[in-house]
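Here the complex is missing one protein chain, while the rest keep their positions.
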Amino acid sequence: MNLAALLPAEILAGTALAVLLADLFLPHRDKAYLGLLSAAGLAAALGGTARQLAAGLHASLWGGIFLLDPFALFFQTIVLGAALLVLGVSLPYLERWGRDDGEFYALLLMAVLGAMMMVASRNFLEIYVAMELLSVSSYALAGFLRPDPRSGEAALKYYLQGVLASAALLYGISLLYGLSGSLDLSVVGARSAGSLGVVALVLVAGGFALKIAAVPFHMWAPDTYQGAPAPVAAFLSTASKAAAFAVLARVLLTAFPAAQGPWQELFAVVAAASMALGNLAALGQRNVRRMLAYSSIAQGGYVLIALAVATPTAVAASLFYLAVYVFMNVGAFSVLSFLAGPTGGEELADLDGLAERRPALALALAVFLISLAGMPLTAGLMGKLYLFYAAVQGGYAWLALWGVVFTVVSYFYYFRVLRHLFWGTAPPRPAAPAASVPAGLALGAATLATVLFGVFPQPLLQLALHSLGMLR
Amino acid sequence: MVLAVWLLPLASFLILLAAGRRLGHRSGVVSSVLTGLTLPGVVALLAAAPAGTTRLAAWPWLGILGHGLSLGWLVDPLSVMMAGVVALVSTLVQVYSLAYMKGDRDFPVFFAEISLFTFAMQGLVFAPDLLQLFIFWELVGLCSYLLIGFWHTRPAAARAATKAFVVTRTGDLGLLAGILLLWSATGTLNIPRLLALAGSGALGGWVLTGSALLVFAGAVGKSAQFPLHTWLPDAMEGPTPISALIHAATMVAAGVYLVARMYPLFAASPTALEVVASIGALTALLAAGMGLVENELKRVVAYSTMSQLGYMMLGLGTGAYTAGLFQLFNHAFFKSLLFLAAGSVIHAADTHDLRRMGGLARRLPLSAPAFLAGALALGGIPPFSGFFSKDPIIAATAHQPALYAAALAGALLTSLYIFRAYFLVFAGTPRGEHPGGEGSSAMRGPLWILTVLSLGSGLAYHFFHRYLGRHPAAPYPVWSGSTWITLAVSGTGILLAWLLFANRPVERPRLAAPAHRLLAERFYLDQLYAGTIVRPILALSRAASWLDRRAVDGLVNGLARMVMSFGRGLRRVEVGRAQSYALAAFWGLALFILLLEGVR
Amino acid sequence: MPEAFGILTLATLGGALGVVLATDVVHSAYFLVLAFLGVAGYYFLLGGEFVGAVQILIYAGAVAVLFLFAVMLTRRRADPVWGRSPARWLGVGGAAALLAWLLLTHLERHPWPTKLPPPAPHNTALIGKALFRPFVVPFEVVSVLLLAALVGALLLARKEGGAS
Partner (left out) sequence: MPSLGDFLAVGAGLFVLGLFGALMKRTAVAVLMGIELMLNAANLNLVAFAAFSGRISGQIFALFVIALAAAEVAVGLAILLSLFRSRATVRMDDIDLLKG
């Protein structure tokens, strides 16, 4: 029973090992097969998780250390889906950079494994260990493009922030353990009242907030997203963020329901600050990747509204938003990964006339940006609408209004990119390499999902609500 | 029937999207024919939806939150009327564009975008649900953005498109907030249900007034009402047929349509109605003033559009519901006529500048009378159509002196500025080289049809009133006590224009210099917005970027580090900036602890 | 006992202070070992012999050696904290002081048990059992993590152009 429920995770771990082993023996020209192997493993794990989610699996393993409930399965599906998309665009990306190290795929798989374990856990020890797995793999991935000093710098900055945050998180956990005598989330919350519990919880929340890149724990994000390989930035800004949000939500809403109240105000402030700073700073960026980095700080702010409002509707809305956010954000970063060369190529001016050079890519990027901006007929609008609706309903009308105001600010920079895409006059330049089949599939799927969930959001929303119902 | 009216343009869009390049010039024909085919559909709807009926077809779309949202259509006299205007003007404009846009590099794209616009506009018109309305509302805005920027190689066009987008979006923000407010207060976004709630008094107090005003904010942006009107004159950078279709007859009228659609909501709140009427009157007056000193032909017509939309709002706000809508109906025709005639003029004169035209009446034997017909309709001279709608609106304000004065002054200015344009363009002697003449038959046909409509559409006032009137219907006084006054005022305007502008070789500013300047600078509102909104946002953005990157690091490191590291060059790994990031995070942690403990 | 605690505290906090204040990175590394050993001493004092032993082996041994290697591989340079700008002193010192004040006051306010219960007899055996019963999943995750760290470290430290 236990092992069967863990099958997706086992598949992932097995695939990672297989990739590492095969890497030793494969000749250089065949390294692309490693990517396909990883994709197969991810797809199998995704299929398994989706089936568990569909079956409404609710299993508590090893005395509750491991908890596979629909909430966890929902986020596992998100993470796996994001990773699969990222993998799709990584294949041509690595090829173009002339990197054939199989370690990339193994590290990506292990990072995904960490995220999967992290969201399916009810024990601080397991959460911590799984998060470290995600982090350690991510640090190495961020520094993957060794010859490019920007990649190393991105890795170092992420690493330092991550390790410091994890130290704070660990210290907070140790205090909670001392207060409650347990590491089990369901026990810790009940026994950690009092002011020291608050101190500990702030430290813990700060550790997760760093991964979400919420203000004021966001400062690594622009540098890291800009310097890391584009697919890795896509992964960090979606899968990693979603997993951290899941754990934070589980800790705050299920383990510490009594600690609500002042908490909500705190998250309202963090959410408001993230929306404001992310959107305003994005406005001033000329580098598109950096602009997207700030935009994803802002997007994190929208999602954090859910923790401020803390009603089931709001949390369901955040689940929906994160799910569709994966498609649009991975998609946007992925398109950029096709454009940039070793010498940059991600400035706004570099996008000029892309619609004529690469119409499909330009159209896809337009869809993602329009969705991130929250325009109609895209999933982004639906997500924002639910979040803002939940905020108004939950008595946080000002937060919804704040969100709406900064959504308008965000139009400025999203549409500036569109103007360059479609209206810029293209300088003659070497034709960008043709997209490969896996990348085309990934981008196509992301585009389709972004539009589809904008037109038929119902099933996904239903799933989010259902996943939530089982949370308690 | 609804589906045909609604989806034929979509089909046209999809066909052009798929095969536009291959169809080439024929793409315009395909699009025009498919749009034209919706006209019989509208006629059928007219028969199927007699006065006072409401047919609602809605399928659940988002059934989870509140009482859910639905997707479908709402057929009542209001939506049928609006759909008719959209279908007719869209067809005529497309036929006109066949000739006007001939030879343009992106000819198929142009028609694809017009088709998409028509589809979106019909979706807006038939929306039974506020969310559906909002979605198409935004889609319409997007099409407008694309079409204003159609000649995007001209920087002015790209700038104008962006400006239009952002300014109208500011209004849409209000609409969205209003929708959220209504949704959370009532749990439904179904329009008939909402209106029933408002009518029965179940929805009241600040929620009612607040949501009505927020919805009106959306209408203000879309219909270019004060203070969100600044985008419309710039939008004239788009092709002239677009100005006729989107920025005169249909999209900008969507704001008026929205207010009419949600009228019971407004009617239940006297405050909201007062605001609508005041904004309308103010816009009517200001825009007419600005039109008086404008030297670009299309912009004159654009100011007149703003001004007329103001009259429509004024009508709705003072309770002259049918008159306001009838003005929308008539205006759609005479304003498209003015734009298309202006297009012919520009085509022939090869300039936008009034000061370089003149004496064109001989060269343009059709466009000149067509423009004159449009101008007479605009001026409200019987028996042209404008008279039958504008006069009742002005009459409805008679018991409110301030509004009445504004409306009358607006009327004077209206005939003054439009006949100034007419005389400067067509009368006198040529003041420049005018190479061209009247366009091809594709351009002449729509002009003829619209001229006839501008002459005749007013006569339908009786039918219109009975068909659209709210119940219990108030009488529709076409000829009232104030009519003579209005006519006298309008006539004075025409006379003044003739005295001042006809047969003058070159126009010199006739107004006192400061007033002229104030009007020419559009009351300095653009500058005001740039100073109070755009620049602060950009400054905020710069401040945010600076705070985020430099402030912490700069504060804790100062210049010293930069100088030092510059001098020595880096030979070992230093992490100064990353440390500053962490410093900010830990200050955050400490302050949050302090904050929470303070709360307890 | 109190004497032992005092000596260990001196070693631990003194070592930590030494890490921060030492000008030479190599000296910092030595002070770090001292602090690690002090912490290991606490573990023994608290009856956690196994953890103490692991602390000495891995931290004071392996990790410290890693640090020394890193120092040797990169450029060595004097790194005095007092050479930093007053603003940074204020920023970092303020944050550290505020955090210290918050932690200490809240820790003090809590009624902690003062008596140490007698240590469980088969401490190491208990740990072993727990590792393979309730904590087997994290244990597995850690093994993957070690692999990931290995792979990642090798990948990053590899010379460009060398056989991959």
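Letters A, B and C name the chains as they come in the text, with residue numbers starting at 1 for each one.
Basically, a residue touches a chain if its C-beta (ideal position, glycine included) is under 8 Å from a C-beta of that chain, and two chains touch if they have at least 3 such contacts.
Source: prediction; values computed, not measured.
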Omitted chain - touching chains that are shown:
A, B, C
For the chain that got dropped from the picture, name the residues of subunit A it touches.
124-125, 128-129, 132, 136, 139-140, 143, 146-150, 152-157, 159-160, 163-164, 167-168, 170-171, 173-175, 177-178, 181-183, 222-223, 226-227, 281, 284-285, 290
Footprint left on subunit C by the chain that the document does not show:
1-2, 5, 9, 12-13, 16-17, 19-20, 25, 28-29, 32, 35-36, 39, 42-43, 46-48, 50-51, 54-55, 58-59, 62-63, 66-67, 69-71, 73-75, 77, 79, 81, 84, 88-89, 92-93, 95-96, 99-100, 103-104, 107-108, 112-117, 119-120, 123, 126-127, 130-131, 135, 138, 142, 145-146, 148-150, 152-157, 159-160
Residue ranges of subunit B at the interface with the undisplayed chain
545-546, 548-549, 565-566, 569-579, 582-583, 586
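In this text, only the chains that are shown with their structure count from here on.
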So, in whole Å, the Cα centroid of subunit B is separated from that of subunit C by 67
Report, in whole Å, the distance between the mean C-alpha point of subunit A and the mean C-alpha point of subunit C.
31
Where subunit C touches two or more other chains at once, the residues are 102
Where in subunit B do residues touch two or more of the other chains?
552, 573, 586-587, 589, 593, 597
Can you name the residues of subunit B that touch subunit C in the complex?
552, 555-558, 560-561, 571-573, 583, 586-587, 589-590, 593-594, 597
Subunit C to subunit A touching residues, read off their complex
102-103, 106-107, 109-110, 112, 133-138, 141-142, 144-145, 147-149, 151-156, 158, 160, 164
Which of the residues in subunit C end up touching subunit B in this complex?
74-77, 85, 87-88, 90-92, 94-95, 98-99, 102
